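Only a single protein chain was left out; the remaining protein chains are all shown in position.
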Amino acid sequence: MSDYLIAALLIVGGLFIFVGSLGLAKLPDFYTRLHAPTKATTLGIGAVLLASVAVTAARDGTLSIHEIVISLFLFITAPVSANMLAKAALHKKVPMCDNTRNQDLKAHMAHQKAPDSE
Amino acid sequence: MLSGNIVDTALVITAGLVVLALLMNVWRMVQGPSLTDRILALDTLYINSIALIILLGIYNGSALYFEGALLIAMLGFVSTAALSKYMLRGDIIE
Partner (left out) sequence: MSKVFHKLLPMPVHSLMLLVVWLLLNGFSVGQLVLGLFLAWLIPFLTFPFADHQSKAGKPFKVLMYFLRLVKDIILSNIEVALRVLYRNRSLQPGIVAFPLSIRADFPLTVLASSVSLTPGTVSVEFSDDRCWLYIHVLHLKDEQQLISEIRQRYEQPLREIFSC
């Protein structure tokens, strides 16, 4: 029974990691590309780590904490690095794809101004 | 190793998916077009290699690999932060 659970967690994790990188490879501009790896990949690696916890639990009957520490660390740092990269991209004026809505907010955003100010 | 080869098969399939993901990351890193894209690809490369190390750890039934995975996770985050900081300010330490 636990074998099926571990296998399912592994496959789901692998699929999410794959989709994250697929998004990185094929989405149209940098800002949309940012979405795929920071989230799908983080969730995927969370599933793989959970599978690893389950393997240790099934083999030794102990709860291994290292994996949980790694996934907590990744879940805390992923949004921070995404935010820093988005800021850097805004600062470097990396272009957005043309059909982005509310593109006029971009200048306000880059200068940290409120959207209603001049 | 665990009994039953379901886990082994799943490990091989997952490793294959992760390797494909790594290849796509490399493609994006070479392709660019902007520097931030390359940094993002590098960051994803880090995270995917953590996944690969953990899969190896499960396959070999050894807990030693996790120390390495934890180190890579920390180094990956710090280097991404440093690179974005550099792009923002042109300087890493203010």
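Brief remarks follow.
Going in written order, the chains are labelled A and B, and every chain counts its residues from 1.
Throughout what follows, contacts are C-beta pairs under 8 Å (C-beta built on N, C-alpha and C of every residue); 3 or more make two chains touch, one makes a residue touch a chain.
As the structure is a prediction and not an experimental result, all values here were calculated from the model.
Contacts of the undisplayed chain with the visible chains, over the whole complex, involve A. Interface residues of chain A with the unshown chain, by the touch rule above, are 15-16, 19, 22-23, 26-29, 31-32, 34-36, 38-40, 42-43, 65-66, 69, 75-76, 78-80, 82-83, 86-87, 90, 96-97, 99-103, 105-106, 108-110, 112-115.
Just so it is clear, only the chains that are shown with their structure count from here on.
Chain A and chain B, compared by their mean Cα positions, are separated by 12 Å. Of all the residues in chain A, the ones that touch chain B in their complex are 3-4, 6-8, 10-11, 13-15, 17-18, 20-22, 24-25, 30, 33-34, 37, 41-42, 44-45, 48-49, 51-52, 55-56, 58-59, 64, 66-67, 69-70, 73-74, 77, 80-81, 84-85, 87-89, 91-92, 94. Within the complex formed with chain A, the residues of chain B that make contact are 2-4, 6-7, 9-11, 13-18, 20-22, 24-25, 27-28, 34-37, 39-41, 43-44, 47-48, 50-51, 54-55, 57-58, 61, 63, 66-67, 69-70, 73-74, 77, 80-81, 84-85, 87-88.
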